[in-house]
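I have a structure here, written as structure tokens, and I will follow up with some questions on it.
A single protein chain has been omitted; all remaining protein chains appear in their positions.
The block that comes next holds subunit A.
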């Protein structure tokens, strides 16, 4: 394995580690629930991406043939991360979690059918 590839892999690993660390730091010490949500959904995606690219490069240089299996992890991560963030934020709204005073704008008042007090009409027409 040449020195350049090795340096590149180490660089990617360190960068990935830093990003994941900052993401967790954000989750630990930002002011309120909604702000904390930003750390893990964003800073970590690039961190994990860096690590996976490093892994791909490493096994490519060791085995001698390209291996794109790690792309699947990235794919699943990109599909699932926004969904879980959305669900967390939504449940935060339903539980009426406090947000910091300096937050501008108001979270919407949930309507009766969104809280579940009223039956929900099915959004698809023609499905009965």
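Going forward, contacts are C-beta pairs under 8 Å (C-beta built on N, C-alpha and C of every residue); 3 or more make two chains touch, one makes a residue touch a chain; residues count from 1.
Just so it is clear, contacts and distances are computed from a predicted model.
Only one chain is not pictured, and the protein name UniProt records for it, out of "Ligase-associated DNA damage response DEXH box helicase", "Monosaccharide ABC transporter ATP-binding protein, CUT2 family", "Cytochrome ubiquinol oxidase subunit I" or "Na+/H+ antiporter subunit E", is "Na+/H+ antiporter subunit E".
Where subunit A meets the omitted chain, the residues involved are 18-19, 22-23, 25-26, 30-32, 34-35, 37-39, 41-43, 45-47, 67-69, 71-72, 78-79, 81-83, 85-86, 89-90, 92-93, 99-100, 102-108, 110-111, 113-114, 120, 123-124.
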